[in-house]
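For reference, the structure I am asking about is given below.
All protein chains of the complex are present and in place, except for one that has been dropped.
Which chain is which? They are A and B, in the order written, and residues in each are numbered from 1.
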């Protein structure tokens, strides 16, 4: 279930209503079943709705504990007996529509019925020794630990929790996040906003509600003007002791391990897994759903297009073991020089 | 003419005065002509001044309806009979100086005589149901529609118009912009600031006044910490239903079509045209003055250096059809491996 510190559930829907909203057909009698929550196939518990978009996830579908699953006709037979199949031409779109219905405030900056009135909400709890500079906004039910510095212009939205000894630079904004101790973040960094998730269709790109969080463990430092999107379902995570530089992009549901070094302008697409002690040089890009193994070092400006084993050095685009990349750089240089030498011998004709 | 919602015209200049400021010579008697405005060769109407910097634009020069044109001696004969040639060694520099004179507030955050006094200007019009959080700044004559959410710290400058159901994240700043309905923008995004335009010379880089706007159509979503510069002359445009991710750079006068997907850290140089339904992966860079055809898909980290036809998939740097890029990646890998095999056979000598 989406964390109630950040999201308001609007209450259960009958399967019939779910089917209507999602454009689905209930495959079997469901005895008036009602569901109030949603989850991925793997995470779903009884009482929750899930969906299966592709035959790739057939294994997860067969194992799911969800009480109902939005699924294409062709996969309906793989829905387990404990679950009701909701047959649907576009299961992901249907699921997104149900998510919007169950969590109507998901994309809002505040619940419609609770607009921000105070710059510092009276319900916020702030630890001893914490200093809040002028022009700061702190939303409802925020908790901030002891001896923190909150620089001018910081915005901390509803329900965020921050540990002790944090230093938040000017104009940092944080929402949908739980943050450990000794956190430092420099000016203008954005934590917890919506991830970039849409379902394409003839009527345009339909926004997938973003219902997850950002979890930042202890002793993390983040530079200036970086962006860390929250998870879609589940969390975006930055592990203990990791250091992230300026202007880094961290897509939804990316999980960064402990004591990683992420240099400026690196970009992670969504759902990347970075193990502990990884070093990524400046401007590295990492495609979605990949894993970077423990202790891997990726040279600056590389483009990571597949999962990388730990403990090795990589470079280039597509990223490969650095010695291979160096050989390629050398081979290409020699090839072009050979060509030039032949051209010069032949009078420059090509 | 520069949009009077954003720019204050200081009144007409005689041709003699224009020639003096621009360092030009009036080629023919002009009968006391005065001009109050400027435009590009193509867009100029009678009563306006234009300029022609290069023989590349000779066709446009011959067709222009401008009443006067700053032009190098060599191109003076191509100025049409309806227009007065102002002979000038550096027409672009002369034009920029006239622009500064006609629009002295172009680079200012507010007109010199109207400094901001109120956090929310009394002349701003805000629709029913719109909530404005604390610490927001709204300038003179701003119009905001119904049911919008304006998060803490947002800055909306003079004359900006925003439609209904907008969601503006923390510390967003918007100037010189007209924005449609259902607009969502996440924290720290910058819309409408000066484009990056200078004319080089022995005295340094002379700023070209930026007199255009940003137009954002309906149903656009923009991520966090993105930057969209306004047009120099004319507009920067984001088309209906397009979705732009975090940390994207959109240079002046770039025009993005409808329902495009622009992933994080993409950079557009100035004057790029992107047709509808284009997808650009993360960290793609696009050089200036290019066109990306309808439905083109450009893989992450590509560098687009020439106009791309629509309906195809591209990758690499320079960007090329993806199958060609893959062949190149493979060929280089084999070349380097062959080299290594030969090295190993030969005992590693190179």
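A few comments on the model shown:
The working rule: contacts are C-beta pairs under 8 Å (C-beta built on N, C-alpha and C of every residue); 3 or more make two chains touch, one makes a residue touch a chain.
As the structure is a computational prediction, the values presented were derived from the model and not from experiment.
Residue in contact with the omitted chain (choice from A:107, A:152 or A:204): A:152.
For the options A:171, A:205, A:252 or A:275, the residue in contact with the chain missing from this view is A:171. From the options B:85, B:247 or B:274, the residue with contact to the unseen chain in the full assembly is B:247. Of the candidate positions A:49, A:211, A:228 or A:247, contact with the hidden chain is made by A:247.
In the complete assembly, the contact with the undisplayed chain comes from A:188, out of A:188, A:234 or A:270. In the complete assembly, the contact with the undisplayed chain comes from B:229, out of B:37, B:143, B:229 or B:245.
Residues touching the missing chain, restricted to chain B, are 107-110, 115-116, 118-119, 135, 137, 153, 155, 157, 171, 173, 188, 190, 193-194, 196, 198, 204-205, 207, 225-227, 229, 247, 249, 251, 265, 267, 269, 283, 285, 287, 303, 317-318, 320, 324, 327-328, 330-332, 334-335 (touch as defined at the top). Residues of chain A in touch with the missing chain: 131, 133-135, 149, 151-153, 167, 169-171, 184, 186-188, 219, 221, 223-225, 241, 243, 245-247, 259, 261, 263-265, 282-283, 300-301, 317, 329, 332-333, 335-337, 339-340.
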